[in-house]
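Here the structure is laid out as structure tokens; the discussion comes afterwards.
Heads up, one of the protein chains got dropped from this complex, but the rest are sitting where they should.
This part shows chain A:
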Amino acid sequence: MPSYYDIDDILMEEEPLSVVFQVGANAVGLLDPSSETNSVDKGAKVDLPFWLAHELYLRQAVSISVPACFSQRTRKEIQADAACVDLSFRCPYFYELGCKIVPLVGDKTIGSFVHYTFTSRYKEILSKSHSTHVSTGPKFLNRFTKEERQLFDAARSSMVAFKKWREGGSRLERASVLGRKRKTTIPLPPSATP
């Protein structure tokens, strides 16, 4: 069940899934761009967003195939070096989708695969987030999925806030006007001052 107010959850449900229709459906030709009539035939392969695929799956109208981001090829890459895989490109909601799709597809290894991926990438996030200097970083940030990114930001912004707190001496900020040096050397007539 999606949490109603969670924007990430809502966006995640937009992820397209490839499904195969188990029944013919009339008057929904817009779902299948390749169909010539205004209906989807039985056995047609269509990309649907997760929310729609899920509902249709519950009514046994479609069967869902394993998305590309959980394919054998991705698994091999993750096993080789999890931290270097650009998961954000594959699927920005990799973990959320993984958790939600487990009951919907036949492949039961997805759950442990998602867990394995997170565990091995977690160390990378941990070591980078607290130590990295603020100005560096966008290079590997692009590889992170949404969830990893949030984790990283949580650590980094608390570190930044702490550093600010430690340095900042006074609570009152000085207006920039006050810092200006007065020109006292050459008294100018009022009209000549800028």
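Quick notes on this one:
One rule holds for everything that comes next: a contact is a pair of C-beta atoms (placed from the backbone, for glycine too) under 8 Å apart; a residue touches a chain by one contact, two chains touch by 3 or more; residues count from 1.
To be clear about the criterion, contacts and distances are computed from a predicted model.
Protein name for the hidden chain, per its UniProt entry and selected from "proteasome endopeptidase complex", "Centromere protein S", "DNA replication complex GINS protein PSF2" or "UBC core domain-containing protein": "DNA replication complex GINS protein PSF2".
Residue-level contact of chain A with the missing chain is found at 95, 98-99, 102-103, 108-109, 111-112, 114-115, 118-119, 122-123, 126-127, 129-130, 134-135, 147, 150-151, 153-162, 164-166, 169, 176, 179-180.
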